[in-house]
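In this view, the complex is presented without one of its protein chains, the others remaining in place.
Moving on, here comes chain A:
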Amino acid sequence: MAPHDLRRPFKRAAISDQQKRRELSLLRQAQNRRNAQHQARCLASSILSLQSSAPESEPEQSDIEIETVPETEHESEAFSKDPDVRRASTLRGPEARKWFAKQLMLPEWMIDVPDRLSQDWYVLARPAGKRCFVVSSNGTTVSRQRNGSILHYFPSALPAGAKTRDGSGSAQSYCILDCIFHESDQTYYVIDTVCWNGYSLYDCTAEFRFYWLNSKLEESGACNAPSHYHKFRFSAVPVYNCDQSGLYAAYTGAVPYVKDGLLFYNKHAHYQTGNTPLVLVWKDENCSQYVIDTDGKGEIPSQQQLVLELQDDRKLVTSDDPPVLFGCLDGDIIEKSGIQSGNLLRFAIGDGGLSFVDGKLEKADLVYLGKSNRARVFADSYSKVIFQFMVRHSPLKMDDLLASINSPDDQEKIPSDIEMVG
């Protein structure tokens, strides 16, 4: 039991540099491990894929001018399996347009009322405006329209959306939102969320995506009024359960934007690129100015017009997967106008109209008008053509929708409010 040594450090710096070197190394290693981990987590096993060796494209030209790209599903086989979503935001020029054009989920038009509408579906009033993908990454935000062309290039309060936001989110952070840009109040209305802050939501149900959107968007400050580092305001769109009151609210309820129809989302559906029957659009004159398609001059043509894609064997098909056959093009026309397979062509529906057998299209009276506008990337979908046809002849009315909700079929199971996973 010798006396305890009571010497204390004297005139010594509290830290040794060796210890500091050790700690800084550990810090670096921990940081690198976190990054590696985070990167692995962001490699979503999703359907997103990119061409890994994107050919260096010529400098970006006028946005609207895009090559007519053959849009077949087979093409995706040419893409490598590189699943890194982030690379999407680094694409430039036609590559980017091509890529983004294929990433949006495209609603089918409602040509009949789905079963279990009140249990399995959400409804929302679609804002009128330009549908676009908004991608924030590396301190900038880019919005791209359905054809891939850039709408705006701006700073935003979305994660990784502006250069000034220090420390918010890591280097890998980025967002992809499905939006409609509403001109008159210069607002992006977010109708779906594809990626948030580096995490892919592709494989999540609509129910979850809407929940996520509502909690995150507000939190990010993206709903705030525009400022120097946040050029456009974002806003979520009210989403209702598609029961009677929900449907009615979406249909008649006051919203700060001009409505353009109603969108119906199946609650269990994942985000799926391209046409899907699990999201539907429906319009009538009360909730949309654009029920019947207009032509290039903004006028309603006397005959319904449609765009179809010409295939190798002269077949004219829709953009659906699998494509729906509408007829064959006369060989004469092909020779005369120098059109080739893959081109998108505009037709009118003649007096013969469309004939159906057992609910299936049997014959269409097509009148060739010419090549479609060069900005078009896709042919029309089957449901769009039929919806337009019905609007002109026997439209699906709001009353039909309400009736379907109240029908005994639908009442079997008592609709209950969905508990959000929260």
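Operating definition for what follows: a residue touches a chain if its C-beta (ideal position, glycine included) is under 8 Å from a C-beta of that chain, and two chains touch if they have at least 3 such contacts; residues count from 1.
Assume contacts and distances are computed from a predicted model.
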item	value
Options "DNA topoisomerase 6 subunit B", "Cell cycle control protein", "tRNA (adenine(58)-N(1))-methyltransferase non-catalytic subunit TRM6" or "Importin subunit beta-1": UniProt name of the undisplayed chain	"Importin subunit beta-1"
Per the touch definition above, residue among A:Arg8, A:His228, A:Lys336 or A:Lys360 touching the missing chain	A:Arg8
Which of A:Gln37, A:Ser184, A:Thr294 or A:Ser337 contacts the chain that the document leaves out	A:Gln37
Residue, one of A:Gln18, A:Ser302 or A:Ser394, that touches the chain absent here	A:Gln18
Residues belonging to chain A that touch the chain removed from view	1, 3-4, 6-11, 13, 16-18, 21-22, 24-26, 28-29, 32-33, 36-37, 40-41, 43, 45, 83, 197, 199, 201, 203-205, 208, 212, 268, 270, 421
